[in-house]
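Okay, here's the structure, questions in a sec.
Excluded from the complex is one protein chain; the other protein chains are retained at their positions.
Right, chain A next:
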Amino acid sequence: MSPAELADGFRTPGEGGGLRQVLRQRYLLRLLVRKELRARYHGSALGMLWSYIKPAVQFGVFYFVIGVFFKMTSTVDNYAVYLFSGIVVMNFFSEAFGNATRSITGNWALVKKIYLPRELFPVASVLVSFTHFVPQVAVLLVGCIATGWRPSVWHLLAGVGGFVVLAGFALGLGLIFGALNVVFRDFENVVDLILMIATWASPVIYTWTAVQASLGDGALWWLYQSNPLTNVVEIFHWTFWHPTTDGAVSLPDGMLLFVGIATLVSTVILAIGQLVFRRFDGRFAQEL
């Protein structure tokens, strides 16, 4: 139905403005994020502390198994910071993407009863993940500074830019799978699978040189490098880890091009996410 058919002053109920509408409802968004956090840590003695404990344990396991037992610490200079700068990327992505996927089905009571721009729920999930991301980055910074981190402005800007690409990618995928999950709950399992692979499909615990050594620099290498996550991880390495080393290890050749591709992929995914979400939006209330 075109809005032109509507008489003056009338609107079609339930026709939201998508993600732009969410920006206009910042207050509600803030309350939804707070609700989510309160609900998550309700009745928990340690509360937000869990968002430090979990990555710390994860880091410990990887550090000892891969770093010490598999001797990555002797191959990669300052491996602890190298490892953790990749882990924070993956943790944010897993939480944001996973929770955004479950956000519509999880808020079924609201979705079925009251009209809200439904994009609010996946966006709130991404913001909740951000509140867990910040303390992890703070811990990472402590590690960086302790190992002689001297970043330039460019390093910092790259880190911020990398995060923007990451958040857009997670939100875009979250919108797509969040909408699909309403129709088929199988999709949350698909997402769990994707997340299981994601950590290993990017240079979090190993280095890109090992990948190139195995894949060569043909089509497979290009495929590997087109993954936005891989590029964000490399950007975070450059921001947090590179300035703590003697600079012997450099970035992959054509890194700027790959970052460009990653930004493009992330933008396209976000646009597709918005489209898919809009398309399914009208069916949410009856499918839940």
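Note that in this section contacts are C-beta pairs under 8 Å (C-beta built on N, C-alpha and C of every residue); 3 or more make two chains touch, one makes a residue touch a chain; residues count from 1.
By our rule, contacts and distances are computed from a predicted model.
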{"item": "Identity of the absent chain, which is to be given by its UniProt protein name, from \"Quinol oxidase subunit 1\", \"Succinate dehydrogenase hydrophobic membrane anchor subunit\", \"ABC transporter ATP-binding protein\" or \"Aromatic-ring-hydroxylating dioxygenase subunit beta\"", "value": "\"ABC transporter ATP-binding protein\""}
{"item": "Residue among A:Leu23, A:Ala39 or A:Met196 that touches the chain left out of view", "value": "A:Ala39"}
{"item": "Hidden partner chain, residues of chain A it touches", "value": "1, 5-7, 9-15, 25, 27-28, 31-32, 34-35, 38-39, 42, 109-116, 184, 282, 285-286"}
